[in-house]
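One chain of protein is taken out of this complex; the other chains stay put.
Take a look at subunit A:
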Amino acid sequence: MCSLALFPAPLACGQTTLCESNNELLSGTATDHRLKQDSSPLSLYFPRESLKLHCRTESSSKAAFLDHSETLWMRSAAAWRDGGLTGLLNEITNSNTEVPKWLSVSSGFTLALLRWFSSFHGSLFPHLTMSSENMLAEFSQVLNWSDCVVRAFAWHPHADKFAVALLDDSIKIYNPKSATTPTLKHRLQRSVAAVQWKPMCASALAVACQNCLLVWHVDPCSLSTRPSSGCAQVLSNPGHSPVTSIAWSPSGSLLVSASPMDTAMMVWDVASESCVPLQRVGGGGVTFLSWSPDSSHVLASTPSALFRVWETRTWTCERWPCVKGRCQSGCWSPDGSRLLFTVQGEMVIYVLTFGDTPAGVPTCTSKGPQAAAVVADLSETTFNTADGDIIVGGEIHSLSWDPTGERLAVLLEGDPQAADRPAIIAVFKTRTNPIFELLPCGFVQGEPGAEPRMMQFHPNFQHGALLTVCWSSGRITHVPFYFLGAGVPHFGLSGSPSLPRPQERPADFANQSLFTELIS
């Protein structure tokens, strides 16, 4: 079992993590760091003041116009169009002076009955009573989503470019090789919860919005900075909103989307804009999706204490009930054989092992895992630093595993009220071959006052792993981890900025109790 007590202490105030080299995390002062980072084209800074926010919602424009009376018919028709059956009943009940008494009374009665029924339904699944903004914030992989300047981030799986969704509902695409940064805006692109590039494609970007899914086709050779909304395909299905999570299949052929309001998970054939709903009883919605890199499994977590692992050949699923809370986040090992996941309310990371595993490991069968094993305990640990005690640990918000399978980044939630409990990223060294092992690496910290909000590993970084972190200040930084992968041979590293060395097994941790599959 790996615990936070084995980690090196967090940095003192004013120090930021720069990179990992020679098996240790190097740090520098914030000013050095900023000077160095500002020179590189991929480090971005979005100050909150620079963004023009929506100051009003669509429906509140009514107040700007004079009130004028329409006939009951017109109002009823408008209420039916805007609010459906509930709106119509509400309208009839409210205008009780104009309609017969029996109609207003009966509609009021029906309305009360409907409300009672929906509250009963809501008591079974409490998340259904939330507004869609709150729901997005609750289930997003971004920490404190509603207050975050950078709401979503995605590296392109093959090319060196990334997309950033901002608080003002625009998406910018950055490519170090080109001078233009296209800005994507669309009428329906509101409250972006996630973005993801289509694999095996240069141009398609899927965006999870409040009411629909958008798939942008951004021509990489185009010089236009504002692609028209005609470049976007709108994929929507009644009842399937807000969309909180999307995942492309690694082969690029299918897209799955999830909404906490919809019990069905949608599998989209994007080119023909058709979808197949996959529905199972229980759960009350789908919140988070993750497709394994070998495209054989999909993790789908629900708002209740239950998650499913779908097998993608015939689309059948295994149910995994949790004891305590819902599955908050999960990530797959690069070969798709292991799934790490975290549960809300617990401070540990679990592992599930799929497929054929090396012989001699008794916990796994060929059919699939029987139970999840705990691999890391991240309960609160106090570190003594120069600035006083810092408590690190607690619930885990999201997990990210680098594509080589050597580093695992864990975003810890912390406590926003307490100053000595910051949100922090803990990085583990991992190896999956011949047995699964987890070793401590260190904490990644930013400038003083900036908390990590989300993180993602670069999909094909040549010299190890590159962790991109979006901070609460609106800054996006990249932390490289230089190492030589165990599995993949690397040649021609002479151009790397700091000379990486082969990864050594740290001698000082050798006699401590680390997690391995054999001793757990």
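Note that in this section a residue touches a chain if its C-beta (ideal position, glycine included) is under 8 Å from a C-beta of that chain, and two chains touch if they have at least 3 such contacts; residues count from 1.
FYI, contacts and distances are computed from a predicted model.
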Listed names "Proteasome subunit alpha type", "Neuronal-specific septin-3", "Mitotic spindle assembly checkpoint protein MAD1" or "Nucleoporin NDC1", with the criterion being the UniProt name of the chain not displayed: "Nucleoporin NDC1"
Omitted-chain contact residue, chosen from A:Leu188, A:Ala202, A:Ala373 or A:Ile435: A:Ala202
Residue among A:Ser69, A:Thr314, A:Asn384 or A:Gln417 touching the omitted chain: A:Thr314
Residue among A:Met135, A:Leu214, A:Ala232 or A:Val270 touching the omitted chain: A:Val270
Among A:Gly28, A:Pro220 or A:Pro416, the residue in touch with the chain that has been omitted: A:Pro220
Hidden partner chain, touching residue among A:Asn23, A:Asn211 or A:Ser253: A:Ser253
Touching residues on subunit A - with respect to the absent chain: 156, 158-159, 200-203, 220-221, 251-254, 267, 269-274, 276-279, 313-316
